[in-house]
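Step one of this worksheet: look at the structure below.
One protein chain is absent from this view; the other protein chains keep their places.
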Amino acid sequence: METNSCNGPANVGFKIPERVSRESRLDSTLVNVAGVEVGGLDVVIIAGPCAVESEEQLFDTARAVKRDGARILRGGAFKPRSSPYSFQGMGEDGLKLLSSVRAETGMPVVTEVMDTRQVDLIGEYADMLQVGSRNMQNYPLLKEVGLSRKPVLLKRGMMATIEEFLLAAEYILSQGNENVILCERGIRTFETTTRNTLDLSAIPMLKRLTHLPVIVDPSHGTGIRWMVPAMAKAAIAAGADGLIMEVHYRPDEALCDGYQSLDLDLFKTLMADLKRIAEAVDRKMS
Amino acid sequence: METNSCNGPANVGFKIPERVSRESRLDSTLVNVAGVEVGGLDVVIIAGPCAVESEEQLFDTARAVKRDGARILRGGAFKPRSSPYSFQGMGEDGLKLLSSVRAETGMPVVTEVMDTRQVDLIGEYADMLQVGSRNMQNYPLLKEVGLSRKPVLLKRGMMATIEEFLLAAEYILSQGNENVILCERGIRTFETTTRNTLDLSAIPMLKRLTHLPVIVDPSHGTGIRWMVPAMAKAAIAAGADGLIMEVHYRPDEALCDGYQSLDLDLFKTLMADLKRIAEAVDRKMS
Amino acid sequence: METNSCNGPANVGFKIPERVSRESRLDSTLVNVAGVEVGGLDVVIIAGPCAVESEEQLFDTARAVKRDGARILRGGAFKPRSSPYSFQGMGEDGLKLLSSVRAETGMPVVTEVMDTRQVDLIGEYADMLQVGSRNMQNYPLLKEVGLSRKPVLLKRGMMATIEEFLLAAEYILSQGNENVILCERGIRTFETTTRNTLDLSAIPMLKRLTHLPVIVDPSHGTGIRWMVPAMAKAAIAAGADGLIMEVHYRPDEALCDGYQSLDLDLFKTLMADLKRIAEAVDRKMS
Partner (left out) sequence: METNSCNGPANVGFKIPERVSRESRLDSTLVNVAGVEVGGLDVVIIAGPCAVESEEQLFDTARAVKRDGARILRGGAFKPRSSPYSFQGMGEDGLKLLSSVRAETGMPVVTEVMDTRQVDLIGEYADMLQVGSRNMQNYPLLKEVGLSRKPVLLKRGMMATIEEFLLAAEYILSQGNENVILCERGIRTFETTTRNTLDLSAIPMLKRLTHLPVIVDPSHGTGIRWMVPAMAKAAIAAGADGLIMEVHYRPDEALCDGYQSLDLDLFKTLMADLKRIAEAVDRKMS
């Protein structure tokens, strides 16, 4: 049998975990995030600041990204920082701000959970739970979000193979939660001009191996603001079901990751460009 | 000064070599390959078999890719193979076939040179000299092709940083030959489901740092036939000036790299799709 | 000032975190694990099975490694496994077995903690808490073991730079717990003949940058039983303060990592060899 032909199953040298495997169901999974469907014809844009910093920052940014076409709002309340001395996020106050901006704008909200003890709390405020790169193999956390009924945005570890990424998703599905969105966000390589190396080949690979939606984070994937537009366009051309991007109303004042955040003007321009790419691959951005 | 803004020079932590630096000239370099310009509005497709194997194989493949829009023909006569016991290419007989297919089709030809002693010989038959990944830091070879007046297609080493890639190009320019096309073809990472990890972020990075054209090889970059179309589209969306792809009239019988070669039908379909992406980023494929 | 001379501080391109920095105190830290000092002249060997599987397995293995010179017993009760369908460890029953083998042999016990909710429970049974590679950047967990007063064995993440490793240790020290032992256990690279690439250069680097003890795990670092002895010897020659190794009384029947576990005979032979190396670098194994 021809293994790497364009129809048959891919020959990747490992067994695709049972529940995430495309073989396990007829259709692609549509993940419903409080009314926004991810995984269908629509390319869904998730945008917002790296961290929730203040009411003004969050509301001004959220209103702008919604106006320009973002469908889901991102924003960190509990932040995983390399140094214990960096800003660690606003915590529950940040969650409350996310909740009130959702009330105003109607946009569903995704925020990161890092601790098994916080899953319930964050689940009260957020519409989707994010498991970050550094926790992709935090198995107790994967099980805990698997027991929750919230959709989960699972980011690929920065040194995780495709096999490990699928196994991490399988942990969540094995607990009964099938609402998982996979997110490629750059892997670690020897190259140092970019923060990570965005592995866009993960998109067609994952789409072929699994029925789950696949999105891309070009902000962390490059770590450089001016590089985000090119990689965002490339991701959609390669078949991504959506993007998650950092946008800040005043990137130079951001407490976290300002150098990779788009400002509002760049975001607006980029959204128009993305629509054209989406149409060129028979998708749409509504 | 804001270093990583969208206009100013990029802050990459090293000095851009003088002759390849974008700062060194007003315009982007257009490399003229026997009448085909690379680096302008046109996205140029280079296609053909991994290795020249026979008259029938080469002519049938060349006629098909030309008909579907390829502008330059690729084909290896001297092949760098990991094992000394693998097919090493047809040698000068392969060059002669390339020369006669060029006479018939009018397509310029690019082929690889591996040995300083072969530069003159290959230059008699080919319109562009390819320096392969394994020779990206073969400095005597870089100097020798720099002394030639043929355009050079320089492939990124599989573990070369952007800085080393630019320095390798600088070797060629420093000898007086400015007709250099840079080619991203995948870097080596821990991921094993793909043959290499295609680093598409190299496209915007190189386009910003240097005035030279940048193309992408999605065939070696993925090593998997069915993955080539997605990555070819992504490369153009990210701003590539062209693509080089392996196409074979009967991939399953290829002596080299058949599993990553497109067949003629897939190539035809892909070319139509690529045209749509090119237009969505204000480029064209004529 | 000459930066990379043999005396002055190393020039590594980043700021050494304050509390882990060698500059912050006069002497090297000695970590006392229930009476066994790590970080002094004695090279300390930690040995035992990957996972606690049964009373017989644990006791037979523990008695043997103690007889041959191991000072601390390792054994996993809660196991981080890539697949949700693999053996996940005996849980609290495993902790109880560890506790009773300690009572008999007098060997202190180290075992892994993966969940913030388990720190207290595991602390009741174990003498040292292990934070595994996959959790090296699980910041809530680092803070929680930092609040504990137990010594912590912190394993380097398979994708962690030296800087990130030190920052992870700093998280623990910043909570008031200075009893941290750093463990190099192999990093992920492109090489696939070994499970990981054991980065022994991390030993002299860490010993120079920080006052904390540094040990090496040649079992995970290679993933191949027959390779463990060579790398164990190399680690001590490079200056490691100790080793942690997987030993199993019947490796072929192990539920976890049998292929990289030493059997009792190999362990005995190795210990004699290690003593000779330790003496050749003016250390000892008592």
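Order as written gives the chain letters A, B and C; numbering starts at 1 within each chain.
In the analysis below, a residue touches a chain if its C-beta (ideal position, glycine included) is under 8 Å from a C-beta of that chain, and two chains touch if they have at least 3 such contacts.
Remember, it's a predicted structure, so these values are computed and weren't measured experimentally.
Undergrad: Consider the whole complex, including the chain that is not shown, and state which of C:43, C:64, C:182 or C:198 touches that chain.
TA: Only one listed residue reaches the unshown chain, and that is C:198.
Undergrad: Touching the hidden chain in the complete assembly: which of C:236, C:256 or C:271 does that?
TA: If we include the chain that is not displayed, C:236 is the one touching it.
Undergrad: Which parts of chain A are in contact with the chain that was left out?
TA: With respect to the unshown chain, the touching residues of chain A are 159, 188-190, 192.
Undergrad: Touching the missing chain, which residues of chain B?
TA: 17, 80-85, 114-117, 134-135, 137-140, 143, 157-159, 163-164, 167, 170-171, 174, 188
Undergrad: Spell out the interface residues on chain C facing the chain that's missing from view.
TA: Residues in contact with the chain left out: 2, 4-6, 10, 12-13, 159, 161-163, 187, 189-194, 197-201, 203-205, 208, 221-222, 224-227, 230-231, 233-239, 252, 259, 266, 273, 276-277, 279-281.
As a working rule, only the chains that are shown with their structure count from here on.
Undergrad: Mean of the CA atoms for each chain, then the mean for all of them together: which chain is nearest?
TA: A
Undergrad: If you average the CA atoms of chain B and of chain C, how many Å lie between those two points?
TA: Chain centroid spacing, chain B to chain C, equals 47 Å.
Undergrad: Averaging over Cα atoms per chain, report the distance between chain A and chain B in Å.
TA: 33
Undergrad: Which positions in chain B touch two or more other chains at once?
TA: 159, 189-190, 192
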